[in-house]
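This report concerns only the one structure given below.
Of the protein chains in this complex, all but one are displayed in their positions.
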Amino acid sequence: MISVHNLSVNHGHLKIIKEISFSVGKGEIVSIVGANGAGKSTLLGGIAGIYSPAAGSIQMEDEELAKKSPVDIVRKGVTLVPERRQIFDGLTVEDNLILGSYHRYSKEKKQCLQDLEMVYAYFPKLAAMKSRLGGLLSGGEQQMLAIGRGLMAKPKLLMLDEPSLGLAPLIVREIMNILVQLRNITSTSILLVEQNIKAALSISDRGFVLERGSIVLEGEAKSLLQNQSIKDAYLGASPSLQE
Amino acid sequence: MNLLEIKNLSKDFGGVQAVQDVTFTIQEGSISALIGPNGAGKTTVFNMITGVFPPSNGTIMLHSKKISNKKPHQIAKEGITRTFQNLQLFADMTVIENIMAGMHLLTKTGVWNAGFRLPSAKREEQYIYDKSMQWLMRLNLDQEAYLPAGTLSYGKQRLVEIARAVISHPKLILLDEPMAGLNHNESEKLADLLLEMKKEGQTFLLVEHDMDIVMRVADHIVVLDHGVKIAEGTPDEIQQNDTVIAAYLGSEVTI
Amino acid sequence: MESLSQLMQLLFSGLTIGSIYALIAIGFVITYNITGVLNFAQGEFAMLGALLTISMSSAGLPLYLAVIVAILIVMMVGGLFERAAIYPARKSSVATLIIITIGVSFVFRGAAIFIWGTQPHSLTPFSGNTPIRIFEAVLLPQSLWAVGISLAALAGMYYFFNKTYTGKAVTACVMNRFAAQLMGIKPEKMSFLSISLSAGLGALAGIIIAPISGASYQMGLMLGMKAFIAAVIGGLTNAPAAVLGAFLIGIIEAFSEGYLSSGYKDAVSFAVLLLVLFFMPNGLFSKKSGKRV
Amino acid sequence: MDTKKFTRSYKLNLYGIALLLFAVIIFPFLVPSNYFISMFILIGLYGIVCTGLVVLMGHTGQISLGHAAFYGIGAYSSAIVSGKYDLPPLMGVITGILIACIVALLIGIPSFKLKEHYLALATLGFGVIVFTFLKEWTSLTGGLNGFFGIPPFEVAGFTFTNDLSYYFIVWAILVIGLWFVNNLIHSRTGRALKSIHGSESAAESIGINLMTFKLKALIISAVFASVAGSFYAHYISFINPQLFEVMTSIVFLIMVVIGGSSSLWGGLAGAIIYVWLVELLKDWVPLLGFSTGGEFEIVFFGVLLVVLLIFKPKGLMGSWMEKKLFLSQKKNVQNKKGAAL
Partner (left out) sequence: DSSSGEGDEIIIGGVFSASGPAAPLGKGEMDTVKMLVDKVNEDGGIDGKKIKLISYDDKSDQNEAVLSMKKLIEQEKVHAVIGGTISGNTLAMIPLAEKSEIPFISLAASKQIHNPDDKSSRKWIFKTAQGDDVVIPKVLQYLKDEGLTKIAWLNVANAYGTSGHTEFAAMAKDFGIEAVVEEEFEATVTDAKAMLTRVKKEKPQAVVVWGTAQESAVITKNIRQIGMDVPIINSHGIGTKQFIELAGAEAEGIIFPIGRLLVADQLGDDDKQKEKLLTYQKDYEAEFNAPPSTFGGHSWDAFYLLVEAIKKADGTDPKKVRDALEKDNGGFVGISGVFNINEKDHNGLSKDSLVMVKIKDGGWVINE
């Protein structure tokens, strides 16, 4: 589906992502795990075209995405649900959702409206607050809206940056189910960044660990869950803050 | 002793009943948690306590003194600081400046003293610098001290915000989802820190969706749903409470 | 009777000038809403429109054709302005962008002196100059044009921003440029279109007012300033409110001029506005902004 | 504790101020003519106004479109006190400062309830109202005919008659002003102002009273502007209301922005660039073969302004300071960061 080869991304003069290579197959869920500041968001931003990659290539269905604008990348079928939600705060919930399907709305209006109903079905809460301004929702409601908006794009590759952030436990499970369903029904590929590593790996096919901009470990999700160093660093008992 | 008393608190946003008739108290030196589904009204309660907007109804008392209807900076002066669910850092200031700003209330140099750099101003500056640096080390942020706060990763920005809120030793600290954006290990470290500070006598009220952490650190939990308080009690009581399980936790407590 | 006719006269005057401010203010709001830029060169589009029309109609072009061509040229100038000055600086702070637009207004003004000189020029009214008398008060046909066109423009804008999907996309760009890109919306394209659209509206305003007060290279400054005030009163985010703001200013000006003294006109209008704002800190017609903590 | 890094920008500025002081003293010996001295008197005066504005705009994030009015208040106070009532000029300066403070309070308290662009509007309106006063109160100000016959500045028996004396006093004030502001922005007050710029809700949450701190910033900048206005009046000896119109406020704004509002030096740098650019264009544009009149100067000035800001959106000093202070340290961080795995 998408294969990333020797990708580097900088912030100013700082190398944040250092020559990373990996791929996500069609209908595959891949998780990225890493500490704060490891560069996870920067990596997703690099693929989405928000940060222009300094080097390397991003191939999708034989097309090079690496130097394309975010808009072109969206049109190619890659959508990012970004960190911090990034809601259009002065627009209503419904307008926010519809704009999620902007790049295809004029062509397939009917389909878009159907998809809107699907999103409402996933998140009944949003349906109940259709005409409220997005910016006035609670944090978790906004997170649902952001995810819903991402779904409205109907991407081939959906990238989610910490989708469970700020969501109640019940909803987190709900989201994970939705992602699995999405993969099963539409064969959407999913690239997932999560702090809730257990939840993420448990629905993923594969995963890799990012550290200071490089991949230090990768493999089947199940084996990663068992991996001792991962357990120590991200899941295990907590060493005290003072070390 | 009761530090904060909330009585019959309600908030109505032009038809949206965000909080309805909520009553609870916070004990001095405890960690309390406010939990509930998304949109239950937790952040709204925080906003009313800190004076972002006045309650539609009800009273808030700190040490038996009424503080509802005060302005946010007055509330801070009364001794309540907070963090924000949607981060509100001073993005262009360095990390250490962010934290030094947090000591605003503990210091008093005015325009005159500062402008002419009188000795008292210099002394004070050194004092808050030292104290801020200590906190940065405590939170493992000392390496980032001189970076503009806006360029930090999400998780670290959260820590900076927490440091900014705790450094002035307020009577009560409100943390809105402090663990969001931290991974399990980092959350555990932060939880340890909270417990440590509790030992030092600090009182907290936190909103958090990470139930492992809440159950570990909280002495007392209040549960909201649709703006209404549906339960209150110790972590054990809450975990057993059927209403809470149905509305919020689900049958498995942790994932 | 006399006081009634004076009242009417003041109202007519206020509405006429208000509608000119309104057209420019709509452009101001559009630009602000799409690019986040407070465009202090907005008034210069009016100047360009007026002077171009005058040149072309005195070169023999029929008036309607001159108007259309002038508007098209100004729209192109607007587009060029966006590409050359706004687009490269799109990530800068508000103050920086304001100064950039002021820089551009200098360029326009200097160029206008070069082309048209410093003397004022005149244009014949669209449809005669015979005043219509209503209760002793006079209303010029040109005033009807002014009010009519500004209301039509308003209706168009309202429809576009509130009823069309593209209008929503355009609005989204300012609220969150970053997210808009992630949705596949091209903020650059939107900003290009919107600035040329505002330029066209500005040109129209200038053309309408030229027969009333003449046109010169420096007319844009004052018009732009007043339109800015109108737009801010309206809350800066919605065109209908800006139009109301513009009419309000026009009428306040006319009344303070009519009942007090013109020397104090600007001061009085400002004093009234500030007073109103102090009681309504978010503008007279503020919409909910969707901001919370 | 090692505070070296923290005080780095403070120290850098301090060295800069010392260097400036040195330059100010030797400058008159280097220039070929008095004309440069008078140009630098104007630059110094604008520098004072803009340094005050740096506090208001760069640090507190409030845009003012009305600072010419404070400048005018200073100028007219001095003119009236010393020119009309023959009182000592120093009293005029002090009167100006007092009136500026009071007026800043009066305009500030209601304005700071307003958000973002409403403040720009309010200050714009304030400028117009002051202008109207100056223009209409003819018995006091001479109205639009102007006020002439303002005596030279005088203090402790010393009369400032030649350009050089004005040069030294204006730049002395500017150097002290810079030192004051440098101290201020590296203090609790400065941080409070900056935090307001960063996030008002967060600033309030740590106990910063938005209103009082915004007022402080406004008053400081008003006092700077008023003092500069007083010396302007004494130096030129003729003033009229049009000098203090909105356009002048906008010129101040331009200076601060091209200089870089986030840097202590932004105001001064902006004043130098602005005045010099205008003067240079006066000489250069005709050399390029455009000699018809002022229009080409305006066009060139506009173009230069736009180009400058496209390439230096934070103003000249803004980008420079950032480079000096942040980047070197960032590299360190990257190298030292410990591994988690």
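Chains here go by letter, A, B, C and D, matching the order in which they are written, and residues are numbered from 1 within each.
Here is the rule we go by: a residue touches a chain if its C-beta (ideal position, glycine included) is under 8 Å from a C-beta of that chain, and two chains touch if they have at least 3 such contacts.
In this text, all values refer to a predicted model and were calculated from it rather than measured experimentally.
Although it is not drawn here, the omitted chain touches the following shown chains in the complete assembly: C, D.
The residue touching the chain not shown here, chosen from D:7, D:165, D:199 or D:237, is D:237.
In the complete complex, the hidden chain is touched by one of C:140, C:154, C:204 or C:268, namely C:140.
On the side of subunit C, the interface with the absent chain consists of residues 2, 5-6, 9-10, 12-14, 16-17, 20, 110, 113, 117-122, 124, 129, 131, 137-138, 140, 209, 212-214, 216-219, 222, 254-255, 257-259, 261-263, 265-266, using the contact rule stated above. Listed for subunit D, the residues touching the missing chain in the whole complex are 32-35, 38-39, 42, 135, 138, 143-146, 148-149, 236-238, 240, 242-243, 278-279, 282, 293-295, 297-298.
As a convention for this text, only the chains that are shown with their structure count from here on.
Counting hops only between chains that touch, subunit B reaches subunit C in a minimum of 1. Just to note, of A-B and A-C, the chains joined by more C-beta pairs in contact are A-B. Of all the chains, the one whose CA centre sits at the greatest distance from that of subunit B is C. Inter-chain spacing, taken between the CA centroids of subunit A and subunit B, is 28 Å. For this pair, subunit A with subunit C, the centres built from the Cα atoms lie 43 Å apart.
Centre-to-centre separation of subunit C and subunit D, using mean CA positions: 31 Å. Annotation for subunit A: residues touching 2 or more other chains are 35, 37-38, 136, 233. In subunit D, the positions touching at least two other chains are 201, 330, 337.
Residues 11, 33, 35-38, 41, 83-85, 125, 132, 136-141, 143-144, 162, 165-173, 195-199, 202, 233-242 of subunit A are the ones that touch subunit B when the two sit in their complex. Taken in their complex, subunit B has these residues touching subunit C: 47, 52, 84-86, 88. Taken together, the subunit B residues at the contact with subunit D in this complex read 50, 52, 71-73, 76-77, 81-82, 84, 88-93, 96-98, 100-102, 104-105, 107-111, 114-117, 121, 124-126, 128-130, 133, 143-148, 161, 164-165, 168.
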